[in-house]
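Encoded as C-alpha cells, here's the structure I'll be asking about.
Only one protein chain is missing; all other protein chains are in place.
Right after this comes subunit A.
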Amino acid sequence: MSVRVALHSRSFLERGLLLLVILIFLEGTVLTLGAASSPDISAQDNTGGHDHLDDHRGIAGSHVHPNYTKKAFPVLSLDYHHIQVPFEISLWVLLASLMKLGFHLIPQLSSIVPESCLLIVVGLLVGGLIKLAGEEVPPVLDSNLFFLCLLPPIILDAGYFLPIRPFMENIGTILMFAVVGTLWNAFFVGGLLYAVCQIEGTYLSQVELLPCLLFGSIISAVDPVAVLAVFEEIHINELLHILVFGESLLNDAVTVVLYHLFEEYSGAGEVTPMDVVLGVICFLIVSLGGIAVGAIYGILAAFTSRFTSHTRVIEPLFVFVYSYMAYLSAEMFHLSGIMALIACGAVMRPYVEANISHKSHTTVKYFLKMWSSVSETLIFIFLGVATVAGPHAWNWTFVSVTVILCLVSRVIGVVGLTFIINKFRIVKLTTKDQFIVAYGGLRGAIAFSLGYLLDKNLFPMRTMFLTAIITEIFFTVFVQGMTIKPLVDLLAVKKKQEAKRSINEEIHTQFLDHLLTGIEDICGHYGHHHWKDKLNRFNKKYIKKCLIAGERYKEPQLIAFYHKMEFKQAIELVESGGGVKLPSAVPSQVSMQNIQPKKLPPPVAERALPQFTKGREEEIRKILRSNLQKTRQRLRSYNRHTLVADPFEDGWNDFILKKQRLIELEKKMTEMSNYLTVPGATPDSPTMCRARLASGSDFKAEKGGAKVIPDPNAFYNIKASSDGVPTIQVDLASPQSPDSVNMLNEFSKRGATGQGLGQREGADRDEDQGLMMKPAGKGEKGEEEGGNKNPGLMRCLSDPGPSNEDEEDEPFLP
C-alpha cells in the first residue's frame, strides 16, 4: 500500500497542480478503502488505481510531454542534488552544535583552551579531511554568507543585551578607541608595512602604498566575534569588557569607510586632500546613518510590539525581522550594518520588553542565544576550513612584520590614547586596564571576510594578504586568547561581580542618580547626570507613552525591578517544590516579624476601622511578599552560550493572574471601605492588632493540626468578603494566615465563637513567642506544625484552580 502511494506521488509530483489535487482525492479513497477492507478488495482497488493513473497519464502526457514513453517506474531513486544545499547546511550546523556539545563535556579542556581555538582546530581537521577525500573544499567563509547570515545574529545578540549603562558612561573612551585608535592602527600598520616592503631583499617591492593602507585598515579592526568569545570566558570586570567590546562594535564604521576609500583609490592611485575631507564626511554619514537606520527600525519594532497583545506567538519574530531589516537596509547604502543592528537592538529593548509577554521575552532570549552561538561556532570552524582551502602565499617578512606591527601599534595606540583620555575621565584607567585593553584586541573573521572580498585583478597580492590576515587572526586568537586568562589572574585584574543585584543596590543606584543630579544642580553646572535626568524624564513623559501599551509606562525603574524580583522569586518558589527540598544556600530565615518595629498600631477600635482597609491591604501584600522574598544572592551573569537557568518562566502567567486579581481586589476593598460603617465586632486588643498588622502572614496558625490547605483563591475571596460583609469581621483580628483566614471553609467547623476566640488566644500566645512569618520556601517549621503552607502556596502560584474567581468576585462589585 505504501509503495503504491509513494508510486503515485512520484509520478504525479512531476505533473501539474490538477493532478496533485486528484492524487489527494485518490489517496484519500485508497487509504480509507485499505483501512476498512480486506486485502482482495485492496488489490482490486489497486488495479483500479492504475486505471485512473493511466488515464491521467494519458491526459497529462498529451499536454506536457507529447513523446512520453512508459518505462519501469523507479521504486527508489537517489537525487542528492535536489537537497544538496540545505542538507549540507544542516550538516555544518549539526557539526557545529555537536562540537559545542562535545567541548562542554570535557571541562578540563575548555578551562585551558578557549572554545574559539578548539573550533578553529576542528575546522582545520574538517578541511583536511575534505581535502584528503579528494573533494574541493567549499568556499565556506564566503563574504556574502558571512555578512548576511553569520554575522547579524551575533551582533544583534550583542546589541540587544548591550549593558546600556556602562556603555553610555564610557561612550567617550569607547569612541576614542574605536575611531582614533582604529585610524591610528590602520595608518601605522599600513604605513610601516609599506616601508618594510620597500626594503631590498624582501621581494615585496611591487606592493604599493594604497594596498598596504587597505591591508592595514582591514587588519587593524578589533573583531567583536573574537572578543566576545574570549572575554566571555575570562569574566573580566564590566568596565574593561565594555571598553574592548564597545570598541570592537563601533570601529565597524571606521573600517567600512577606510576599506571603501582605499579600495576605490587603489585603482586611481591618487588621493587628494578633497578625498580626505570626503572620507571624513563619509565616515560621519556611515556611522550616524547606520545608527539612524537602526534607531528608526528599533522604534518601529517597539511601536509594533505595542499591538501584539493578541498574537503573542509572533511577537519574537518582530524583534528579529525588524533588526535584520535594519541591518540589510544599512548595508544597502553601505552604511555600518553593525552599528544599525546595535542601535536597533538597544533602542527597541526597553520598550519591547515592557510590551511583550514574558514567554515571548524568553523566546527572544533563547533564539538570540541559539543563533549567535551557532553562528559563532560556524564562523570559527569555517575559519579553520578556509585556512585549509585557500591558496596561500606565505611570505615570512610580510607575515611576521604584520603580526609584530599589529601588536606594537595596538600597545602604542592604547597607551597614548589612555594618556589623553585619562585627563578627562573621572575614573582613570590604570596600567593594568590598559594592558588588558591592548591585549584584548583580538582580530577575527570580519577581517578575513573583508580580505576575501578584495578583487583579485585589482590586488594581485590578495592571496598574500589573506595568508597574513589568517596568521594574524590565529596569532591573536590562539596566543593572546589563550594567555589572557592566566594573565588576568596573574595581574589580579578585577573580575566581574557575580552576584545578582540586590534590591538594596537597586534602591541606592536610583538614589545616587537623583542625589548626583541634585548636587550637580546645586553646583550649578550641567553635568552628565543633569542631561541623563532630562533625557529620562523626556523618555518617561513622551516616548514611553507612545511605545508602551497600557499603564506600564508609568512604572519607575525601581518598581519594575521590584516586581520582576517578586515574580522571579515567586515562580522560583513554585518550581523549587514549595520548599520541601530547601536549597541550602538560603542564607537565613529572617521574617518580617524580625524587622518590624514592635510598637505598631493603635489598639483602639475606632482607629482600627478607618485603617482597616489599609491594614488589610498591607496584610495581603505582606503575605504575598513574605513568601516572595528570598534574599539569596544568585549568580546571574549573562552568558551567550548558557542561558541563565530561569526556573521562573513557567507559572508566570498564573502568577500574573494572581497579581492582577489581587490588585483588583485591593481596589474593590478600597471602594468597599467607603461603605463600611459597622465597626469590627470585637475590639482589637493591642496584641491582636499587632498580630494582624505586624505579621500579616503568619502561617503557622492551625492549632491542633487541622490541616486545611488553603485554596489561595478562596483565601483572597474570603478576604474580600470579610471586607465587604461586616458580619465576618469577627475574624479579622485573628492572625491572618492563609490557613486561618480560610474562614468560610472553617466557619461551620468552628461553630461557636468561643472556639474562634480560643483560636485567637492560641494565636496570641504565638504572637507572644514572636510570630514568625517565614520567608518563602523555608517550610520545615511550617510542616512540623502541620499547617504546611507550602503546598498551598504552591497551588497559589502555580495553579489557579478550577474555582472561577470572577463569579465569586462579582458580588463584591459595588
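A few notes on this one:
Definition applied: a contact is a pair of C-beta atoms (placed from the backbone, for glycine too) under 8 Å apart; a residue touches a chain by one contact, two chains touch by 3 or more; residues count from 1.
In this text, contacts and distances are computed from a predicted model.
Per UniProt, the protein behind the absent chain is "Calcineurin B homologous protein 3"; the candidates were "Nucleolar protein 11", "AP-3 complex subunit delta", "DNA-directed RNA polymerase subunit" or "Calcineurin B homologous protein 3".
Check A:89, A:427 or A:491 against the missing chain and you find that the one touching it is A:427.
The hidden chain makes contact, of the residues A:83, A:314, A:420 or A:507, with A:507.
Counting the whole complex, the residues of subunit A in touch with the unshown chain are 422, 426-428, 430, 497, 499, 502-505, 507-512, 514-530, 533, 537, 554-556, 558-559, 562, 565-566, 587-598, 618, 621-622, 625, 629, 631, 633, 769-772, 775.
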